[in-house]
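Input: one structure, supplied below.
For this view, one protein chain was removed and the others were kept in their places.
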Amino acid sequence: MERGEIQSRVRKVIAGVLKIAEEEVAADANFVFDLGADSMQSLEFVAAFEEEFEIEMDEAAALEIQTVDGAVEFIAGALATQR
Amino acid sequence: MGKRKSREQVHGIFYPRSVAVVGTNRGRGTVPFDIFYNILKDGFQGTVYPVSPREKSVAGVKAYKYVIDIDDDLDMAVLVFPSTVAHLAMEQIGKKGIKSAIIISAGFREIGEAGMKREQEVKAIADEYGVSFIGPNCLGVINTDPECSFNASFARQMPAQGNIAFLSQSGALCTAVLDYALAKNIGFSKFVSFGNKADISEIDLLYYLKDDPKTRVILLYLEEVTEGKALMDVVQEILSERGKPVLILKSGRTTEGATAAASHTGSLAGSDEVCNAAFRQAGIIRCETIEDMFNYAISMAYQPIPEGKRVAIVTNAGGPGVLATDRAVHEGLTLARFSEKTADILKKSLPHTANLKNPVDLIGDAKKDRYSAAVSSILGDDGVDGALVILTPQSMTDIRSIAEELCSIGRRFPKPLYTSFMGEADVSEGVEILQRHHIPHYSLPEDMCQAFSQACLFAELRDRDPGQPTLYDDVDMDRADQIFATVREEGGKKLSMDQSFRLLDAYRIPLLPYGLAGSEAEAAALAGEIGFPIVLKVVSEDVIHKSDAGGVLLGLDSAEKVRRGYQGILESVRSSVAGARVEAVLVQKMAGDGEEVIIGIKQDPSFGSVVLVGIGGIYVEIFRDFVVRVAPFSRGEARAMVQSLKLFPLLSGVRGREPRDIESLLTCIERVGQLARQRPEIAELDINPLLVRSQGRGAVVADARVVLENLERKER
Partner (left out) sequence: MKSRSLSDSEIATLTTQGCTAEDWRQIQVRDGFDPRRVRKTSFSGPVFLGRLDGSASLPGGGSVPCGLYNSRVHDCTFADNVFVDSVGFAANYDFEEGVIVRNVGALVVEGMSSFANGVGIQIVNEAGGRELPIYDGLSAQIAYLLVMYHHKSRFLRSLEALIQTCTDSKQSHRGRVQRGSRIEDCGRLRNVMIGAAVTVEGALELEEGTIAGCPEDPSYVGVGVVARQFVILSGARVDTGATLERCFVGQGVRIGKQFSAENCAFFANCEGFHSEAVSLFAGPYSVTHHKSTLLIACYVSFFNAGSGTNQSNHMYKLGPLHQGVLERGVKTGSFSYLFWPSRVGAFTSVVGKHYGNIDTADLPFSNLTESNGRSLLTPAMNLLNIGTRRDAEKWVDRDRRRDPDKLDLIHFDLLNPYTVGKMIMGVQVLRGLAEGSTKQQETVVYRGVHIRRLLLKMGIRYYEMGIGLYLGERLAERLEPLCPGATVADIRKAIAPSKSFPRQSKWRDICGLLAPAEKIDEIVESVAEGRIKDLGELQLRLRRIYDSYREYEWDWCIGVMQERLGMTWEKFEPPQLAELIRVGGENAVKLNSILENDAAKEFDEHSHIGYGIDGSREEGKLDFEAVRGSLEGNAFVRKLREDSRRVQSRSSRLLAWLGGLGSS
């Protein structure tokens, strides 16, 4: 999967969980600082990414992800190893 | 720690005019919301701005996505974002030009390494932009001054205004204290939970409160004392410049475990002993419980400090009067004797069944008139320093009016008036009146007496003259330097016996004449020079209990005995301690008569150099009669140390014994104090015993051991 596609799907997922417009999710946004996600929602992101990309994410590592970019990186890596 | 903060920097924490709450949101009952809402609802006189990445408004106030979006100038930021993004927030706070911050968020050093890194990162950014902050991991800051009226905390309710300041390291304790104070109508001037103190510490806050006109008494809760010396210094300054009481509740946990005793001093001077001594020296009143702390604070904050210990007890029930008397006496107070004038007034205004002497029993049916007459006349009596008034609710007791009357009397006299209305439900109305008028009230008369006695103690601490430490300029610094240089080269951890003696000699601490012998002949020769009788002691790292191993011989009064003694020691030691390496045999003048005293040094990680003085000899750790002080201290303080020992009567002469040379002892103590300060490489030192001879004949060191710390650490 292309980086670009990953990024746009990630942004879609985030927008869905936070109930905001996709445009408001910048590529370098920090979940908490820029998007105002709370801890519950951070967890939901992980679950939503897993659902969207059909991958398994390691809990501890997943909780370290704090930005959109970070998520894209992680997912790209996960896709590469799990496919 | 770091540099001291300036007054302006701390002032900015208490008196902001515009505040941004960074990271707030709409969740009622969550910390980010509550902090914002509290500032808003509790009468903040400035302007408050919510900063929330998601919300358009919080509690009806327009919100900003980023703090840099705010056009107006901002004095302060209250950071409530999770710790993971605190650095991003601080960066913006710095860029915005905000100079003060309170970091409420948890998840920093207190959770371990990962958190520590975050904390350091945030601090670095704050330093870069010149932001001074409280926290992180704290409950917040409250300033009740109506000029500001600032509740930047997530405590449910703003406390009443008062003149007591409370500082705490623990946030959880703060909420409980606020609860407690509310119930007792106790108000605060400033209330701070300072959490991890990564930037502003309790020392900075104390310096600020020293000059805060709104604060009369300072309370501090600490879990650990990290800057002991600085704490002592600031409290001493507060006491001497402003006469404000400082009360500290320090929880029992200690940072060190039991020291593997390298010396007696090391094992005796535990960190709690040192802390107690340091507090006492600084004039800090140490409290055991929160309840005690407030019991003392309410009296010191609103009533005059007693000028003496003569109390008058007034009660309407015999039993409690007796309890109070017992406790007062136990606390070292005296029952005042009334003047004739007072006795007359009492006689006229009280029934004949009343007890007119101290404690004055007004009898169970006493109403306002009797209380009024008794308490007024008593407070007007020159022989009385303070009145302790007890009330038990009888069916005819007019509690309300008595309470009001006492408040009125209290205002008329410049002497302290304390009360104890016993019982719970019945007296609550009266108690409330007393509390509102700041007349100290205690549910138990015993607590009342204890508080009074603490107030008297405070007066003593405040008024005493600590004196100046003596600096002895006859010390041979070069010689001392040389000794340490040698040990450093050898990579040693201890000084040898010889080196220890030479070090003490460099500091002009008198030694028993001695020499080290490597052979029988040498021993005899030295003995001849020194003069009989002689003591021989084995010098060996491998022999810990010299006497037990047969390594000590006393009272040798001829060269022949010395020779035989020398051989005897070698044999004895070698047979009791297998493979013992004997460096030499110490040949020393026999001490003769004298009191055995131990003087020791210990470097406390927080308070610095500590000197210990006590009963010496081989039973040091059994008798445990010792005191400690933090160096430097004056000769007067050294004298007080010695006078407080159980040993003292023996030193000053008792049962026909001659008094000992106490002045020489004091000089030795002072010199050891100086040694401790000038040579922080010394981790522990024992002079045991120091023999204090009879008056005029001085004091001499018979034995000493010195343990060193990491020699890389330089002098302070």
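Letters A and B mark the chains in the order given here, with residues in each chain numbered from 1 onward.
Note that in this section a residue touches a chain if its C-beta (ideal position, glycine included) is under 8 Å from a C-beta of that chain, and two chains touch if they have at least 3 such contacts.
Keep in mind that what you see is a predicted model, and the values were worked out from it rather than measured.
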Completion exercise
In the whole complex, of A:24, A:50 or A:69, the residue touching the missing chain would be A:50
Exercise for the section: Would you mind spotting which of B:424, B:463 or B:481 touches the chain that isn't drawn? Expected result: B:424
Completion exercise
Contacting the left-out chain: of B:73, B:241 or B:326, that is B:326
Fill in the blank from the handout: Missing-chain contacts on chain B, rising order, are 27, 29-31, 82-84, 105-107, 109-115, 137, 139, 154, 156, 169-173, 175-176, 179-180, 183, 196, 221, 223-224, 251, 253, 255, 288-291, 319, 323, 326-327, 330, 423-424, 444
Fill in the blank from the handout: In the full complex, chain A touches the hidden chain through residues 17, 38-40, 43-44, 46-48, 50-51, 59-60, 63
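One rule holds for everything that comes next: only the chains that are shown with their structure count from here on.
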Practice task
Report, in whole Å, the distance between the mean C-alpha point of chain A and the mean C-alpha point of chain B.
Solution key: 53
Problem - For the chain B and chain A complex, residues of the former touching the latter - result: 23, 25, 27, 52-55, 65, 81-82, 84-85, 88-89
Handout entry: Of chain A, residues touching chain B in the complex
Key = 18, 20, 30, 32-36, 38-39, 66
